[in-house]
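With one protein chain withheld, the remaining protein chains of the complex are depicted in position.
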């Protein structure tokens, strides 16, 4: 289907519209590609490579004097860079992007499903639990990589428990964090700090003794969204490696069709 | 911007590609437009017109000898037909579609947000509660209009309640029904039958005495997805106007990241 | 179902958990409710009230010494405030929220489907075209209301046009803007400035002469995402009423499964 000599010839004669000068005098903060799906391997804490699928946004700045960027080079950089993605490997990808695209600064945002093997609290039955994690890297040679995690948990309402003769409404809640680090922090650590802050963690497999345990554990640990956002903040404050963070909690209230929400941003 | 004499002239001379013959000998079941968003008014049980926004799929069958259908005519039919959409008004729209598009049969599927004013169970505080409702109409002159409703409810787990010393996990669940009728049934009636079948209905506004009531009410009425699908079926069976139905229940389990699910289809 | 004397009695004796003191010493930036769906009317440029459906996030700040906020009061504020939502009416809602919730500052974010009657460029055939618009209001008595719009357009690739003997790939693109104003700007004006910046606007109804016009118009006005973001910026720069803006463009490329993307933020 393709003929490389013909292709080279063709390429040489085809005009490069993107490279043409632009007179509107407007530099653009970020230009690139989004929703790029790519199979990757992430190194997890148990030192195994976890195969997953990245959803990438790759961008660079564009100076005012160029009409456009060369979008295909983002994909070439991603393909050539290989499939292993980590806090340590992202600076090289950023650097390659700035070189290939003649840019000052590059951004890589990637999110991916991330699995942890999780044991039921009483029977120890194992299953795979999914979280959405990610990295947000910006820079050139020197670069900053922030961590992202989105973790489902159970929350039980302290007010409902206090005022009711029996029972208490509870629900699935979602905790989303973006964390700036100044040392190594595992995604697993973020997930564990979040799960500890909730009324109870979620589990993939629960037999009846486990279900009894999680029901009673949640009842013993009621949490408003306000409590949950503060409990996560306390744990992040205790870790020197975490230099700044954003925490969002959204509870899919089981008594309403709308959600309860709390948001906290802090730089240490 | 437009000049109708020029436009008529242009139209007369432009070839009609859709109308050209097709030799592949393949009739198509449904051809048309989807995700057409259009402001509509729906008559509700309190005899007031409720303004909402329809999400339409409009299709017709296409005989094997035509290359294509004329997509713009679906939009013209919708625009000319006016904004009031009901079980009674849909046959006229279907008929107009079959005439304009030279088809044997037309389909209109429309879903829309539907609001009911709802009072808190103890204090009576009022608020607006949203449901997703819809109609599915098929035919020509004679036509069948099915009803659609998607209703969020609370479900409390009977097993968790039974085995735990205190508390019981509960969560938001979603009940989706498609109903074939042989007489008039209000969307409000479907919604009420579904809410009665759950551990508890959801409410837009709940003060503390209400929250106590819904917490205890749910605890007193535990429901598996299996119970919920059966309780809705019992109510539908009791109504002669309902001749067939499909019921789907999906519980956003507060102890798992996955959902519990039940599905039932029955023609009487 | 409800008995107000009993309810008042109940309310008086039920503990107020939210009001209890908190010793974790962590103020929360935003606490409130999200995904609150509520029917509203928005005043449009033709001086008519347009019925639509708001998707609200209502939040306040929470001082460190309170355990929680009173979530039901957000819904009460929304219900009591009435259904007409505009740049002019939002300050009153913000004020009511700060009073009811004893907060320093309140935030209202609302997005809604917004329709404009739009004529085909040649035949003048009319139809309803949907945009997603919104307001983002923050403050107490004095408050700032930013505008939001998300507009689908057509973009035709300048490079593809230049290098190909015939044709040029084109696609649906989405332009999302957030605008800070220091005077009145209609949502319709934002939409028009965006549509003018694209290769071509989209239309609900197009007859053949119209389709010829839009096809040729897009071919005559090729735009990269970079061009589109700059063209919108130029128009925003020309308007004194606009004091700051963010523009995002995402092209659903018809030659790739991923999207092209450009982002620009500027304060004048």
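Per-chain residue numbering starts at 1, and chain names A, B and C are given in the order in which the chains are listed.
To be clear about the criterion, a contact is a pair of C-beta atoms (placed from the backbone, for glycine too) under 8 Å apart; a residue touches a chain by one contact, two chains touch by 3 or more.
Treat the numbers as computed from the prediction; the structure is a model and nothing was measured.
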Shown chains in contact with the undisplayed one are A, B, C
Of C:71, C:218 or C:233, the one touching the omitted chain in the full complex = C:218
Residue among C:98, C:123 or C:171 touching the omitted chain = C:171
Check the options B:92, B:163 or B:185 and report the residue that touches the missing chain.
-> B:163
Extract the touching residues of chain A with respect to the undisplayed chain.
-> 1-4, 6-7, 10-11, 14, 16, 37-39, 50-53, 72, 75-76, 79, 113, 115, 119-128, 130, 204-210, 212
Which chain C residues would touch the chain omitted from the figure, given the whole complex?
-> 129-130, 152, 154, 156-157, 159-160, 163-172, 200, 202-204, 206, 208, 211-212, 214-216, 218-219, 252-258
Residues of chain B in contact with the chain not shown = 14-15, 17-18, 22, 24, 26, 28-37, 57, 59, 62, 67-69, 71, 75, 158-159, 162-163, 224-227, 229-230, 233-234, 250, 257-265
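Everything below uses one rule, namely that only the chains that are shown with their structure count from here on.
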Chain B and chain C: spacing of chain centres that average the CA atoms, whole Å | 26
Chain B: which residues touch two or more other chains?
-> 130, 204, 206, 208, 212
